[in-house]
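One protein chain is absent from this view; the other protein chains keep their places.
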Amino acid sequence: MILRSHQGLLLAVVGVGLAIAFPNLVSDRYILRIGEMVLVYWIIVAGLNLLVGYTGLMSIGHVGLLSIGGYGFAILAGKLGLDPFVALACSGALTAVAAGVLCLPSLRLPGFYFALATIAFALIMVELALGFSGLTGGTVGLSVPAFPAPFRRTIGEYWLALGIAVVVTAMTWNIAHSMWGRAMISVRDSDVAAQSMAVSIFRTKLTVFLFSGFCAGIAGALFARAQSHITPEAFNFDLSLMFFTAIIIGGRGSIVGPMLGTLLLAVIPDVFASMQRYTAFFYGGILLLVVLAIPQGLGVWVREHLGRAGERGETDRRGAEAPNMATLSALLREND
Amino acid sequence: MAKKKGAALLEISDLDVSYGKAPVVIGASLVVHEGEFHAILGRNGAGKSTMLHAVSGLIAKRGGRVRFDGKDITSSSPEKIVELGLIQVLEGHRIFPSLSLQDNLDVAAYPIRRRGKRVDYERIYRLFPELAAKRNDPASSLSGGQQQILAVGQGILAEPRLLILDEPSGGLAPIVVDRILDVAAQLAHEGAAIILVEQLVEKALRRADTACVMDTGRIVHQGTAEEMASSSVVREIYLGHG
Partner (left out) sequence: MLIVLISGIALGCLYATVALSYNVMYSTSKVLSMGTGQFAMVGGIVGAWTLGDLGWPIWASLPLVAAVGLAFGWLTEFIAIRRTMNGSDDHLWILSTLAVSIIVQQAMALWWGTEPRPFPRLIPQDYAGIVDQKYWLPIVTAFFMAGALALFYRKTAIGKIFVALSDDTFAVSARGISAIRMRSLSYAIAGAIGTLAGFVTGQLTYAYFALGLSLTLNGFIALTIGGIGSDIGALAGGIIFGVVTTLVAYVFGSEFQQTIAVGTLVILLTMIPSGLFGKKRVRQV
């Protein structure tokens, strides 16, 4: 365990170091902008990752929350003239509340219902953004005010996003490693088993939803600012697919995996500019490939295969050694 | 009961089955001959059903071999195994409640019809007249005993050379159990082999030619039914079970 956390720390230091060095390594503002978007995406993916990876709930329509954060920020900071940082915090809180509402049906609905409910939620958000045009500007959209110095311009926004991303990552890391993490894994593995462990499922789920919503709201605000002008079209479903696919590629329950997944999915379409049209097709293909070939995700796959060469005791993180439900139910049937 | 045995029909050797990493059946070996009525005894969770599910190809085997009528069926599909005449009636009268009684038989007859053979439904209704009156009733309206009889009827309809009955007695009236076991004994008399898993040890041993006892995944004892009836192993297991 000690060795592991040292490894983790090392990895974190290297990662943050690279992220800090990044603006000095690139001169092109366009590439810097891509770096900023990766960080913004990671902020929402980190929250979603807790939700998907640690509770097994498939929120496919997370872009709906992103749009609440984005519009919230644009309206609060732009129309109402709030201080951008206050507006940032408020849009995070607002989105957390929305996520809390989304949490309610998830308590009673089985997986597929919930997944579809989140898609519906994303579609509804687009509809509302178009419908309440007095507030949102409808198809014309809203312009998004800038942050004050030193967070002006792309480079400033990059630093802001980096700071928030580091904090969010540290928080997910902490939650994942605390009791909460363990409780959430048991929610994913079996509602019943968790119940018998006297874990309050509702509180666990609600906390994850609120945290995930807050991350989505902050990411939405930063996303909106990075676009400088938002329309409902900016929050299209492809984004949702990307967030989700990044997690599946990286491996549910891992943190480094989805982070690399986000990097990969956000960067590739930009690197091959001619591929833009194929972006969603590409996400779908990758998702299918990963689900069929390595359903546990690349991150976990790598950890399992490298871990075998190294030491054992890798299993606590993801609960891979948690009681196998198939075994249990089969044995129960035999004993029936 | 000493009856002359036919050729070996089912040969299980060193069968291992596990759920995940938990071994459930360990090194089981068993031979059942044509015309033989074999009873498998053992307490709940001993691995009896699991072993038979594996034999029928319904769940994966971890190791060992299974031969039926001289052919290796270790990795055959359940369809192939049923086609060869190894038919299993699952525990707990698992009929299809959404279908009528006759439609339940239709489903069971599908593999035979698919091979272009005629299906003798009337034979089932002759064996179990109580079913004939309820032909068009929904299977869900049958009593537990009737459902079990239907399940056995489905098995017999499939023209078994070896019929496996997994706890046909489960929660049924003694008279129904006797009917089912008598029909099974009659089939054995006509040349089919029978494997019966049963908790009602006395009823089972009265009709069986041979028997074995399973405990925690292993076949711990085998012999003729007479030997078993007086065996201390059997007594121990069932008394231990309470």
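Letters A and B mark the chains in the order given here, with residues in each chain numbered from 1 onward.
Please note the rule applied: a contact is a pair of C-beta atoms (placed from the backbone, for glycine too) under 8 Å apart; a residue touches a chain by one contact, two chains touch by 3 or more.
Quantities reported herein were computed from a predicted structural model and do not represent experimental measurements.
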Query raised in the report: Who touches the missing chain here, A:19, A:40, A:76 or A:119?
Result: A:119
Report summary line: From A:130, A:155, A:171 or A:302, the answer for touching the chain not displayed is A:130
Requested in this report: Sort through A:15, A:100, A:156 or A:284 and give me the one touching the missing partner chain.
Outcome: A:284
Requested in this report: Consider the whole complex, including the chain that is not shown, and state which of B:99, B:132, B:185 or B:229 touches that chain.
Outcome: B:99
Report summary line: Interface residues of chain B toward the undisplayed chain are 56, 58, 77-79, 81-83, 87-88, 90, 94-99, 103-104, 106-108, 110-111, 113, 154, 158
Report summary line: Note that chain A touches the chain not displayed via residues 56, 58, 60, 105, 110-113, 115-117, 119-121, 123-124, 127-128, 130-131, 237, 241, 248, 277-278, 280-281, 283-285, 287-288, 291-292, 295, 324-326
